[in-house]
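What follows is chain A.
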Amino acid sequence: MRGDKETTNWLNKSLMKQARQKKLSIIAVGVLSTVAVTVGYLLYLYRGQRNPNIRDVKPKSKCYVLTQDLFDKIENWQEELSKDSVMLVLPEVAHLGNHLKLQLSSIEHKIVIFNNSSAVWSAVRHLKKYELVISRDKTSDMPVDLRRYVGQISHI
Partner candidate 1 sequence: MSRIVKEYMGLQKRLQTPEFSWISFLAPVDDDDLSEWVCRFQGPSESPFEGFELGLNITIDLEKYPISGGPRVLFEPRTVAHPNVKWDTGEICLDLLKDAWTPIYTLLDVVGAIRDLLADPGLDSPLDLDIAQIYDADYEAYVQIVRYRLEEARLARV
Partner candidate 2 sequence: MANVTTPGNQSILAEFPYLDQTSHTLINSTSLLAQTINVPYQTFRSFVSSIAQRYASVHAHVEQPQVNENFTTSPDFFWMSVTYFLSGYAASCLFVAVILNRLMAMSSLRSTNQQLKLAPWAKVTFHMIALLSLGYALIQIGAQFRFYGEEQPAGSYMSICYGIVCLSHCIETFITTTANLKPLEESDYSLFELSSAFYQLSKSNATVDSYGYTCIICLLGRFIIHFVEIFNIRHYRIIFSTLLNVPFSVYMIYLQFTSNLSGIGSFQVFRVFKNGPKILSTSIVILSYLCYKLSCLVRMGNFGSRFGATSRVEELQFYSFWQNWTTYLNLSGEEDFYSVALKFAVFLCNPKQARTNGIHREFEDVTTPTSLHKSYLISGYLNKVDAVPAQELDFRRDLRSTSVWRLRISWYVTMVKYLIGWFKYFWKGNKGRNILEEPERNFNDFVTENNYVKFLHVKDEKDTDKFLLPEEDYTEDYVPLETEIEDVDDELEEYDEDEYDDNFNDVDDDFYSDTEGPIHGAGQERRINNRQLAMAQELFNPEQIQELIRSPNEMSWYLSTWAILNYENVTNERMLTRRRFARNNELGILREVMSERSPKIHEIHEHHLHDQDSDDEAVDLACVVCKTNTRNIILWPCKCFALCENCRMSLGLRGFNTCICCRREVSGYSKLNIV
């Protein structure tokens, strides 16, 4: 009889011990997973910041939005457009665009003449060049979200 009592006591104690161990292990796993998730998320954010997709692969690619003002300001378009760049000609200065196309026949594909001014901004968004060169007076016409699609806006 006494032996039985002792064994039952011992059994109870061991069961309780096991239960406690189980609890501890569950808690440990929970903590570790939380830590891992947080670290991973931070890393992801960091890496995202590191490589934003708003920029073009080749640095310093330029996008010119041609206005009369801009046309006057820059002299040598041949040089400007010889690098990685594109010129978007607003509808009002289409004649200038044609003129430039004839003038710079070797790189005429870089000059895009528009009939619709809203399409110009869509083109800017699509092209995702590093730098957007635009004259100051057109800044107000720019849609607000354009900053997301270009890295840098130079107002001339």
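The rule we apply is simple: contacts are C-beta pairs under 8 Å (C-beta built on N, C-alpha and C of every residue); 3 or more make two chains touch, one makes a residue touch a chain; residues count from 1.
Regarding selection, all candidates are chains of the complex that A comes from, given by their letters.
On a predicted model such as this, the values are computed, not experimentally measured, just so you know.
K.L.:
Looking at this complex, which candidate touches chain A: 1 or 2?
P.N.:
1
K.L.:
Name, in rising order, each residue of chain A that touches candidate 1 in their complex.
P.N.:
53, 57, 86, 109-116, 118-119, 122-123, 125-127
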